[in-house]
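The complex appears here minus one protein chain, its other protein chains still in place.
Up next is subunit A:
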Amino acid sequence: MADDMLKSTNLPQNPERATLEGRNKFMGFWFFLGGETVLFASLFGTFLALRNSTAEGPAANEVFGLELVFIMTMVLLTSSLTSVYAMYHMKNNDPKKMQLWLGITVALGFVFLGFEIYEFYHYVNHYEFGYSTSAFSSAFYTLVGFHGAHVAFGLVWIIGLMIRNAKRGVNLYNAPKFYIASLYWHFIDVVWVFIFTVVYLMGKVG
């Protein structure tokens, strides 16, 4: 690795794509996101096909409460914006502010995850809506739980990057890493937009 990759002065306009390694990461990650799209599509398709198969268990409009989903949506949308702020400060070569905004993003991610765990707990204990209650419940927990697992993985990823680069500035070596982690975080939000629309709102409408 060339030494000047680790220098933090005079970053180019797009430091995440200034090196071959950065461009490869960027390209490979979009390839991965294309695959993730199909993976989530198969879970969405399954959910849509099975959402009325309640097997005499609770139906969608009986269990779902829109208040919690609304708060979760706002939290995740805001965390998407805060990670954009982190990338803005990264491009301006301001590692302290970048770390701060990444920290806020992670905090919001934990809030989201906490609400989701509470939600599942509530469904299981108050509505007897368990994983094996019906085809609808299995499809629901698989789809939403898979998204939650993605959030958890993203949190570990971003925290790892923050700790590893805590005492480093922004340079051409770590800029692609931060950039790709933020792309992943936005993708999680993209999936959530469809989850709150297709699962919760359409479930409530019937």
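Annotations
Operating definition for what follows: contacts are C-beta pairs under 8 Å (C-beta built on N, C-alpha and C of every residue); 3 or more make two chains touch, one makes a residue touch a chain; residues count from 1.
Simple rule for what comes next: contacts and distances are computed from a predicted model.
Look at the chain that isn't drawn here: its UniProt entry, checked against "Cytochrome c oxidase subunit 4", "ABC transporter ATP-binding protein", "Alkylhydroperoxidase/carboxymuconolactone decarboxylase family protein" or "Cell division protein FtsX", names it "Cytochrome c oxidase subunit 4".
Between the chain not shown and the residues A:5, A:81 or A:124, the one that touches is A:81.
Within the full complex, the residue among A:8, A:46 or A:142 touching the omitted chain is A:46. One of A:5, A:100, A:152 or A:201 touches the chain omitted from the figure, and that residue is A:201. Residues 10-14, 17, 26-27, 30-31, 33-38, 40-42, 44-46, 48-50, 66, 70, 73-74, 77, 80-81, 84-85, 88, 91-92, 183, 186-187, 189-190, 193-194, 196-198, 201-202, 204-206 of subunit A touch the missing chain (whole complex, contact as defined above).
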